[in-house]
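Take a look at the structure below.
Complex shown without one protein chain; remaining protein chains in place.
All chains are identified by letter, namely A and B, in their written order; residue positions are counted from 1 within each chain.
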Amino acid sequence: MTGPSLRIEDLHVSFFTLSGKVRAINGVSLEVYPGEFFGLVGETGCGKTVTGLAVLGLVPKPGRVTQGRILLKGRDLLRLSPREIQRVRGDEIAMIFQNPSTSLNPVFTIGSQLVRVIRQHQGGRKRQAEKHACELLEAVGLPEAERLMRSYPHELSGGMLQRVMIAMALSSRPSLLIADEPTTALDVTIQAQILALLRDLQSRFDITTLLITHDLGIIAETCDRIAVLYAGQVAEVGTTTEIFHNPCHPYTQGLIRAVPRPDRDVGRLAAIPGTVPSNPGFLSYCLFAPRCSYAWDRCWEVQPTQFPVGEGHRVACFLHASQEVRS
Amino acid sequence: MSGRPLLEVRELRHHFLQESGWLARRKRVVRAVDGVNLSIQPGEVLGLVGESGCGKTTLGRCVLRLVEPTAGEVIFDGQDLLALDTEAMRRVRREMQIVFQDPLSSIDPRFSVEEAVAEPLRTHTNLSRPERREQALTLLEDVGLGEQHLDRYSHELSGGQCQRVALARALALRPRLLVLDEPTSALDVSVQAQIINLLVELKKAYQLTYLFISHDLGVVRYISDRIAVMYLGKLVEVGPTEAVLDSPFHPYTQALLASVPIPEPRSREWHFVLAGAVPSPANPPPGCRFHTRCPSAQPICQEQEPTLHPVSPNRQVACHVEEK
Partner (left out) sequence: MQASDVVASKGQDRQPERLTHRRFRYTVRVILRDPLAFFSVLVIIVLIVLALFGPWIAPYPEQGKGRTNVPERFDPPSAKYWLGADQLGRDVLSRIIIGSSIALQVPMIVVILAVAVGAPLGALAGYAGGWLDNLIMRLTDLFLAFPSLLLAVAIVAALGPGLTNAMLAIAISWWPWYTRLVRGVTLSLRERYFVEAARSIGVPDRTIILRHILPNCVTPILVQATVDFGTVILAEGSLAFIGLGTQPPAPDWGLMVSQGRSYILDQWWISTFPGLAIFISVLAFNLLGDTLRDILDPRQYR
């Protein structure tokens, strides 16, 4: 395996609102390797969506990246000019969002929107672009592509719209696809179809996929490697099997134990007491300490860095620090 | 469990007209709930599951008459609710309450927590303001909040806290039945677990009966005694939770279970995924409504609609193809 295709180094993102500065991301570092299906999981406010937006340079005002580097195949995306990042968007990195119906313009047909995107990135004539669009629609499992091209967004169901968005995202063969909660708004049976599609496309076209979600089930079943985010920091990162069979961070453990399962009884649901800190940027201790049943003095003095616990498995927790660091 | 059910629903239907077409010329009948029969025993938790458009939310509303059923009967503790006039219905409402999906918007943004929780008391009792405040405090403590929350407003609280307030309000008049409409769907995983545990405790403490509506099979399994699966306005399978989820009879239940992602890494057989989308409730397929997507469909399935019939002492299925 060559080096990572996406590398995020010590990313910090803050929102400068009228009520004060909110640090949404407090030092996130992770690597995504080529051809991999990487999952970014966490609850509301953990910063997973902002991380995805930061990669594309789409952090909305009043937010701003205040520190860190985002390297796509060695190039720092944060140092690019607006023109250059515009070319990267859609071309090398594509993103799909949670609500497909709001991502499409209701006044134009599916076909015209697809064609416009294709021509924007690849030029070419309308005829060609239309043919390409039909191929894309078929590739994402939509039958009767030609009829679909003439339809309007409101005529399609949520699942079909999401497929159209995926088609649009794939139109220029990006090397990285970021999917931000792509199935949260969809029914369970449709969700399964879309996830199957994403995995299928990943293996067929060798696209590196970054999947952002709060659903542990989706992560477990689709992703190769996972990063668990808490309050704007990476709590734990590793392969899916490692994380689920050997969760090291107390937060990860808490999350897994808090999810009820349809296929078997889980005994008592262990809830994580307390709530996520609202403005964690100014705290100098481990952000999870107030809710952690294992916290001891060290945890209140300084924030833990990432400690290795296995093959590619890292945890930000003093429980797994080496002896010297613990004292 | 025998004895008189607390809630009984017979042939309940809710149809409404929907305008469609250019300039809203055509009107279609949407059969949101189309002939549902079920019963809930006192102290039981019945989980009602299905995907969007199946009618479970509408059914929950019909039970409380927040939405008027088009046909059928809703019998609460032996009384047909649909025959009651407004005033009598108001009195019965004390015994049945609902908790909604979006905790933040289920509390009036201009009401303090105290006012919100005490509103049922204000409506139905003659308690004075200090008495109401005291009762509100007791209720808040029962749901895990405290005195400092009495004067807060909904936008100052988290989703989990708002849902607790909604629960406190629902319990103010000591109802016997609680309809819970996706009470944890809008909450984070860790908060969801807190609320579910709270629901279990409250059920014991207040001797409640729950109609638990959800699309999350994991949560339903955890909290429900029995489960009813709904598709396009009709029930397709009913039975004890574990039995139904461990060995589902109806192909739709099987498909649902196969589609739900499980938080355990496994190599999944993607080919079992259910194809197609849910048909519109305004235009359900003829015969069995599921036949267009059913992997086991037979010719009879598109001609005749199956009815819910018992296949074992406490399990019912609506399917022509008897499959295990």
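Throughout what follows, contacts are C-beta pairs under 8 Å (C-beta built on N, C-alpha and C of every residue); 3 or more make two chains touch, one makes a residue touch a chain.
Quick caveat: nothing in here was measured; it's all calculated off a predicted structure.
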Absent-chain contact - pick from B:N197, B:S259, B:T292 or B:Q316: B:N197
Sole contact to the chain not displayed, among B:P5, B:G160, B:P265 or B:P306: B:G160
Absent-chain contact - pick from B:S105, B:Q207 or B:N283: B:S105
Touch list for chain A against the chain that is not drawn: 17-19, 271, 273-275, 277-278, 290-291
Interface residues of chain B (partner: the chain not displayed): 64, 66, 89-91, 93-94, 97-98, 100-102, 105-111, 119-120, 123-124, 144-146, 148, 151-152, 155-156, 158, 160-161, 164, 166, 169, 173, 191, 194, 197-198, 201
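Keep this in mind: only the chains that are shown with their structure count from here on.
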Whole-Å separation of chain centres (CA-atom averages), chain A against chain B: 32
Sites on chain A touched by chain B in the complex: 43-44, 157, 159-160, 187-193, 195-196, 199-200, 214-222, 240-241, 244-245, 254-256, 258-263, 265-266, 268-273, 275
For the chain B and chain A complex, residues of the former touching the latter: 51-52, 158-160, 188-194, 196-197, 215, 217-222, 242, 245-246, 255-266, 268, 270, 273-275, 277-278
